[in-house]
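A single protein chain has been omitted; all remaining protein chains appear in their positions.
Each chain gets a letter, A, B and C, in the order it is written, and its residues are counted from 1.
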Amino acid sequence: MTELAEKDLGPWLSPENLQQVRAQVPMVYVNIIPVRLDHCGEIEAVALLLSGDADKGMARSLVGGRVLINEPIRRAIIRHLEKDLGPMAIPLLPPSIVPFSVVEYLSVPGSAYYDARQHAVAICYIIPIQGECKASEDALDIAWYTKEECWLPEVTDQISEGHALVLQQALTHLGASCGKK
Amino acid sequence: MTELAEKDLGPWLSPENLQQVRAQVPMVYVNIIPVRLDHCGEIEAVALLLSGDADKGMARSLVGGRVLINEPIRRAIIRHLEKDLGPMAIPLLPPSIVPFSVVEYLSVPGSAYYDARQHAVAICYIIPIQGECKASEDALDIAWYTKEECWLPEVTDQISEGHALVLQQALTHLGASCGKK
Amino acid sequence: MTELAEKDLGPWLSPENLQQVRAQVPMVYVNIIPVRLDHCGEIEAVALLLSGDADKGMARSLVGGRVLINEPIRRAIIRHLEKDLGPMAIPLLPPSIVPFSVVEYLSVPGSAYYDARQHAVAICYIIPIQGECKASEDALDIAWYTKEECWLPEVTDQISEGHALVLQQALTHLGASCGKK
Partner (left out) sequence: MTELAEKDLGPWLSPENLQQVRAQVPMVYVNIIPVRLDHCGEIEAVALLLSGDADKGMARSLVGGRVLINEPIRRAIIRHLEKDLGPMAIPLLPPSIVPFSVVEYLSVPGSAYYDARQHAVAICYIIPIQGECKASEDALDIAWYTKEECWLPEVTDQISEGHALVLQQALTHLGASCGKK
């Protein structure tokens, strides 16, 4: 999961404090699948973030990050979408915060989904986007994929295993089988 | 559930045919809770239909009705919303058709939820509305209620028991407890 | 979807009547993914039905079938499980009938999910099995697969496209990514 949220914490949680807290309790995250829908609500495209990675070349990831102290989940979703897709994305938040998935990333090596830095509990949402997106960080780009493209190895190979699970959960939840041509 | 959809069936399902079919298999329905949301996705109001009823005076009901042969659920939702809220309602259909509730109405007297005409399986959705609503039938009016008003006896007393369940399911699903002031 | 339920309809819905009804309204189905869980609720295996097929050799399919008139969904689930897995399967029905998926099979050629016989709306459930299963029909066998095996082409190639979607939805819903080794 992206480190970008860290700087938003400002003076009240230094890197040292954050490291200490991460050793003591699970962190609450939101993982977001931004989608474009047609007027019937059918999925047209899914957004992933692209970033250069010294080790592996290109990497793709989901929008998302930490929920801050006393930050409602809805505000965390809006903040992370604005941070990653820009202020003109116009996300349509759903009427309920019941997630379509919850994924656990443990810091114990050998875990099904592993995060070396922390134990994170990610609450996952599919969020329709009505406006224009624009990468707000130099290091990042945004790419849109059809649901068929999301299943291609060249796309999934560049996503971390934990994010790939959430993407597949979203695709099947939206009715897009990996066997569909 | 409203009878309004019947006339949409046109020449290919006469009242006699419909009655015969209803005696043989369960009918697929969509029950819809139209809502207005603020920009964070928090519920501001819920729409109910008002109709005059010779026996009981005013009656309140949910938007919805039958799913027709070879009609996708998304199109049935759009058709019933347009029929009941007018063509300018601009509903925002969700990315997934997994419902927040399924309710069964049996035609067996004494059933928990009873429909004298038929066995109906109602697939239930909460649908945000972005446009303007206007009752498209003379006999109907549309009223918007806050989530607090939806729990008031004067509102719930005028809804059939089966529709009241779906409304309560929607309210609690959206985080609105009946004990909240 | 399997034809097995038809004979259960007994004298009150002849093949001719069923064919007439199918031309007029959508049919309500339940699609069931029977699973074995460990004591923590983690999935150990998924059951599929095997049947010989003159055209394609072996075919795999989900448990399920039609919901009958005035049959509650819970009873339809139990009836189809007993029919396909035998009377000692001891299914654990969930406290809620909100499905994890709804899938539409239209009888219009070219539909995403096509059923030549009918328009079916399938309400889909994952049902834990605690007892012993035994194919109750000569033409059928039951096979259990790990979640990894369910993603293998030799398994998915023998499932109809519409059932494969539901299986993939179940697997990802249970946290089993297709990329997991």
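Operating definition for what follows: contacts are C-beta pairs under 8 Å (C-beta built on N, C-alpha and C of every residue); 3 or more make two chains touch, one makes a residue touch a chain.
If you're wondering where the values come from, they're calculated on a predicted model, not measured in any experiment.
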| item | value |
| --- | --- |
| Identified contact with the non-displayed chain, of C:F100, C:Y114 or C:Y145 | C:F100 |
| Listed residues A:I123, A:I142, A:A164 or A:C178, member touching the removed chain | A:I123 |
| Absent chain, residues of subunit B that touch it | 101, 103, 112, 156, 161, 164-165, 168-169, 171-173, 175, 177-180 |
| Residues from subunit A at the interface with the omitted partner, ascending | 12-13, 17, 21, 23-28, 66-73, 97-102, 104, 106-108, 119, 121, 123 |
| Subunit C residues touching the omitted chain (full complex) | 35, 37, 39-43, 74-75, 78, 92-98, 100, 126, 128, 173-175 |
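Here, only the chains that are shown with their structure count from here on.
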| item | value |
| --- | --- |
| Copy pair subunit B, subunit C: interface residue numbering same or different (half cut) | same |
| Between subunit A and its twin subunit B, rotation from the CA superposition, multiple of 5 degrees | 180 |
| Geometric centre distance via CA averages, subunit B-subunit A, whole Å | 34 |
| Centroid spacing, where centroids are CA-atom means, of subunit B and subunit C in whole angstrom | 29 |
| Where subunit B touches two or more other chains, by residue | 97-98, 100 |
